[in-house]
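Working notes, beginning with the structure itself.
Here the complex is missing a single protein chain, while all its other protein chains stay put.
Let's look at chain A:
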Amino acid sequence: MIKITDLEKIYRTEEVETVALNRLSIEVKEGEFVAIMGPSGCGKSTLLNILGLLDDPDAGSFVFAGIEVAKFNERKRADLRKRNIGFVFQSFNLIDELTVFENVELPLIYTGVKAADRKKRVDEVLDKVQIMHRRNHYPQQLSGGQQQRVAVARAVVNKPKLILADEPTGNLDSSNGNEVMEMLTDLNEQGTTIIMVTHSEHDARYSHRIIRMLDGQTVIENIMI
């Protein structure tokens, strides 16, 4: 599903040049659950941003679902992103002014789904993540675990092929963290490809494969049994 080859990303300021990704090559197959680990500054987040089509690489190839996307402009990237990729963030990133229902509805609005269809799909997914009873609440009225469940619901409502999760349990206690990981595992079992950046070995164990990075390169890959 994803194949990146010799990917490079360099951040430049007036005085310093930081190589975030250094000729990185990895491949993720459809239906895989991959964890990316590594120390801070190793390039995990940069990789995730490029995989999520939020950023473009300086060099190298990035093939997504058989299409070379490395040179896509912002508009094309946004279009591809909203139809194929869901995001789960460490800090949930829900919009405070919108209710649970409206937060989850948002990706559907941007993809032009009709109102009746939106309502049906949002209710389904809220039911699935067991937050239906809170559908009219605002994010500030929910616990961290509940907020992350809403974030997961928002990530999957568009039925994306790929979910990118950036430290999804980083702001949760272990019980809520486990719940979120179970949810991601379920989604993966239903066929969604998941790439997760994490510092937690415990969470990484939910994945099929761990890619360990250092200084913008892959240093080791562990296959989980």
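Here are a few things to note about the model shown:
Throughout what follows, a contact is a pair of C-beta atoms (placed from the backbone, for glycine too) under 8 Å apart; a residue touches a chain by one contact, two chains touch by 3 or more; residues count from 1.
Basically, contacts and distances are computed from a predicted model.
Per UniProt, the protein behind the absent chain is "ABC transporter permease"; the candidates were "Methylmalonyl-CoA mutase family protein", "1-acyl-sn-glycerol-3-phosphate acyltransferase", "ABC transporter permease" or "Phosphoribosylformylglycinamidine synthase subunit PurQ". The chain not shown here is touched by just one of A:Pro107, A:Gly177 or A:Gly216, and that residue is A:Pro107. From the options A:Thr5, A:Asn49, A:Asn171 or A:Thr185, the residue with contact to the unseen chain in the full assembly is A:Asn49. The chain not displayed touches chain A at residues 49, 52, 54-55, 75, 78-79, 81-83, 87, 89, 93-98, 102, 105-107, 109-111, 154.
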